[in-house]
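And then chain A:
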Amino acid sequence: MNEQDKSGQEKMGKQIIKASELDPKFKYEITQMHGGEKLLMCFQCGTCTSDCPVARYSDSYRPRQLIRMTQLGLKERILKSETLWLCAACFTCTDRCPQGVKVADVIRILKNLAIKEGYVPPVFKELASSILDNGYAYRIPELRIKKREQIGLPPLPKGNPESLAKILHGIELKKLLEKRGE
Partner candidate 1 sequence: MTNMEKNVHSSVLVVGGGIAGIQASLELADLGHKVYLLDESTSIGGSMAQLDKIFPINDCSICTLMDKLTQVSQHPNIKVLTNAEIEGLQGEAGDFEVTVLRRARYVDEEKCNGCGACVEKCPVEVPDEFNMRLSKRKSIYIKYPQAFPVTYAIDMNSCTKCGACVEVCEYDAINLNETEKRLTLKVSSIVLALGFSPFDPKLKTEYGYGRFPNVVNSLEFERILSDYGPYNGTLLRPYDQRIPRKIAFIQCVGSRDAQLGNIYCSSVCCMYAIKEAIAAKERDPTVQCTIFYMDIRTSGKDYELYYEQAKKKYGVRFVRSRVASVDEAPDTHNLLLKYVVDEEPRTEEFDLVVLSTGMCPPKNVERLAKILGINLNKYGFCMTKTFSPIETSKPGIFVCGAFARPKDIPETVTQASGVVIKTARINTSESCKQAPVQPQVERDLSQEEPRIGVFLCHCGVNISNVVNMNELAEYAGKLPNVVLVEHFLYACSRHSRNKIAEKIREQGLNRIVIGGCTPRTHEDLFLEVMQEAGLNVYLLEIANLREQCAWTHLEQPEKATEKAKSLVQLAVAKAKLLTPVLKPAVDVIPTALVVGGGLAGMTAALELANQGFEVHLVEKSGELGGHLRNIHYVLGEENPQEELKHIISKVSSSPNIHVYLNSEVVAISGHVGNFQTLLKHKDGAKEIRHGVVILATGALEYNPTEYLYGQSSKVITQRELEQKLAKGEFNAKSVVMIQCVGARTNDNPNCSRICCGHSVKNALKIKELSPETEVYVFYKDIRTFGFYEDYYRKASEKGVTFICYEDEHKPSVSLEHGELKVVAWEPVVKQWFSLQPDLVVLNAATVANTDNRNFAEMLGIPLTQDGFFLETKMELSHVDTPRAGVFICGLAHSPKFIEETITQAYAAAAHAAEILSKSRLEIEGTVAVINEDLCSGCRICENLCEYGAIKMREENERLVAYVVEALCKSCGVCGAACPTNAINLNYFTTEQILAQIKAALVE
Partner candidate 2 sequence: MEPGNFEPKIIGFLCNWCAYAGADLAGISRIQYPPNIRIIRVMCSGRVDPLFVLEALKNGADGVLIGGCHPPSDCHYLSGNFKAWRRTLLLKRVLAQFGIEPERLRIEWISASEGDKFARVVKEMVEELKKLGPNPLKLTEEAK
């Protein structure tokens, strides 16, 4: 993903964002979700961007900017943005935000929404299907499982995909993934 994090921000730079591009309802929607309750409290102090380890090495990933765009209702731009996926979920921002905004959770909410809009980065597709198949995020090779015993580790408990399938039944997302996965 070489240039991936150099997102469309710069390209957007020139034009004026029109009032019609702003969805003032968007911010209220986010505050209804787990972790998004404090979104509106953000007063743009800059702490989250200053301290974000990813922002330091990315040209485009800026948590404060994402929060701001969310407050302003730039829904389309955010959900389309590839930079969203760069968050390492290290929670530094959440812990340090003086206003108690759960920045990492808001970004997670945005990712969840992006998925609903149909954008799923390949790596997540893989992880998800592996979990649905065997309960683990990775498909652990037979070789590894054998090696465990060689070095004296107990056998790895078997996952229970059937049980998972049952409890995950009814989650809209599963369908979505399956559809995309095909």
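The candidates came about this way: all candidates are chains of the complex that A comes from, given by their letters.
The rule we apply is simple: a residue touches a chain if its C-beta (ideal position, glycine included) is under 8 Å from a C-beta of that chain, and two chains touch if they have at least 3 such contacts; residues count from 1.
Quick caveat, the model's predicted, so the values are computed rather than measured.
Peer 1: Can you pick out the candidate among 1 or 2 that touches chain A in this complex?
Peer 2: It is 1 that touches chain A.
Peer 1: Can you name the residues of chain A that touch candidate 1 in the complex?
Peer 2: Per the stated touch rule, the residues are 9, 12-13, 15-19, 21-22, 24, 27-28, 40-52, 55-56, 62, 64-65, 68-69, 71-72, 74, 95-100.
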